[in-house]
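All protein chains but one are shown in place.
After this line comes subunit A, so read on.
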Amino acid sequence: MTAVLSLRDYTLDYLTGSRPLRVLQDISLDIAPGEVLGLVGESGSGKSTLAWAIMRHLPKNARELSGTIRLGGTDLRSLPPRELTRIRGRRIGMVFQDPSTALNPTLTVGRQVTETLVNNRGLTRRAAWDLALELLGHVELRDPEALMRRYPHQISGGEKQRILIATAFGCRPELIVFDEPTTALDVITGARILDLFARLRAETGVAALYISHDLALVSRVADRVAVMKKGRLVEEAPAASIFARPAHEETRKLVAAVPRPENRLVHDRPGDRVLLAAEAVSVRYARPRLFRPPPPPATHAVGFDIKAGEILGIVGESGSGKSSIARALTGLADFSGGIRFDGRPIGSARDMDGAYRRAVQIVFQHPDGSLNPRQTVGEILSRPLKLFGTGQANLSAEIGRLLEQVRLPAAYATRWPHQLSGGEKQRVAIARAFAAKPSLVICDEITAPLDVSVQASIIELLLSLRAETGAAYLFITHDINLIRQIAHRIAVMRRGELVDLLPIDAVDADHVHPYTRDLMAASPTPVG
């Protein structure tokens, strides 16, 4: 049987400033009809570039040096642009990582779906509309008729991804490329999308290339898995065996970095002194308007406490109000209710004085956004030092010490944020938080945008900083496996309410809230 997609010795360079950068090196792979090939690797290993090379949508500075890409009997590299537009969508479909940017915000969903079907299936508008209704119904979207008339901002991320998947399958291509289709979604929504994917695939028998950095997920959906490292394919094996018996060192490294709930990284018990207590904290974003009812609050009377040196995990799907709690505790959002810090009551952001601001620090999710691009690392770190003590004289020595504390060379003080990798930026952000010698650090999904291996090293860093300074962590995440490794207690949030607050060894118990059980079940079982 001939392969649907076949790459032979494909090599690609990006021309950058001084010299060409090798992005893909001698890639050879085949995808058989009806087969799903998983592609894993760290960020920067060339996974997405490979997807774009197959889609024939490369940036201008890409230079293909050798090799062939064949789709069925067609050599894609030799096709003129006009022919390629006939291949895209019709013979190769693609589903992107971020569903929120993959749909045009100014057109209704129905218009976009039918347009694709008209272009790629040669249907009339009427027939395309009927087919679209059928397709959307088939991916378990409620009331497709109404959904088709809505605009992308009026529907949720999970619904958008379902629409995109339905459209991709609806064009009946030979191959669909999935580029991390569930990364931007929360655990439960992602798990449902995966079930859908498995069902549609069984029905249509389409071949797929499934790119992800989540090993557990890939081993669930793929038949075979290929591992990439620095532009090379280093290992290729059936999904059932590759992570259980990894042959290549890179695969072993990836498997080792996967968080496992049974492998506890924190063994001590926190003290009894309550550091911070939130009492019925409600966050409401919009101001009350004259003629409009106020929107529902983002969090509804949430109460919990954090003991000195404790790691408290907050989990929940997106939109459950996890980040709103972090914003309330740092004074970024107005809240009602009260906070008690070290016994001192804090009623609003106004009560947060220098001492509170020093003691409570926050590290944000996106390392790119949390460092000012126009300040050097040294300047960024010097501000908290200047604001919270330590004299001017030993400022540079202090910056050096901070960088060393987060395992970065002291010479990084003169670098600009754009010269650092994502993991290094996150280390600088952590150093900035610890510059104030805090007693509570709020980590708002800080590992979500990072690779598993970088994530593991950041976690290791946080734990060693905790051992040094005794700081408590409020760790907001949607990675259940990760939080079960490190947290003392877990708070589960849903639609702005705290549904469960459990010690870590009780999350599997029988008396937990049904939603907690769903959440635990939706998180993928770690591989290996």
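Everything below uses one rule, namely that a residue touches a chain if its C-beta (ideal position, glycine included) is under 8 Å from a C-beta of that chain, and two chains touch if they have at least 3 such contacts; residues count from 1.
FYI, contacts and distances are computed from a predicted model.
S.K.: For the complex's missing chain, which UniProt name, "Succinate dehydrogenase subunit C", "histidine kinase", "Peptide ABC transporter permease" or "NADH-quinone oxidoreductase subunit N"?
M.R.: Of the names offered in "Succinate dehydrogenase subunit C", "histidine kinase", "Peptide ABC transporter permease" or "NADH-quinone oxidoreductase subunit N", the one UniProt assigns to the missing chain is "Peptide ABC transporter permease".
S.K.: Looking at A:160, A:432, A:466 or A:489, which residue reaches the missing chain?
M.R.: Counting the whole complex, the residue in contact with the absent chain is A:432.
S.K.: Could you tell which one of A:280, A:387, A:411 or A:509 touches the chain left off the display?
M.R.: A:387
S.K.: Out of A:116, A:167 or A:370, point to the residue that touches the absent chain in the complete complex.
M.R.: In the complete complex, the chain left out is touched by residue A:370.
S.K.: I need the residue numbers on subunit A that touch the omitted chain, in ascending order.
M.R.: 16-17, 287, 330-332, 352, 354, 357, 361-362, 364-366, 369-375, 383-384, 387-388, 418, 429, 432, 436
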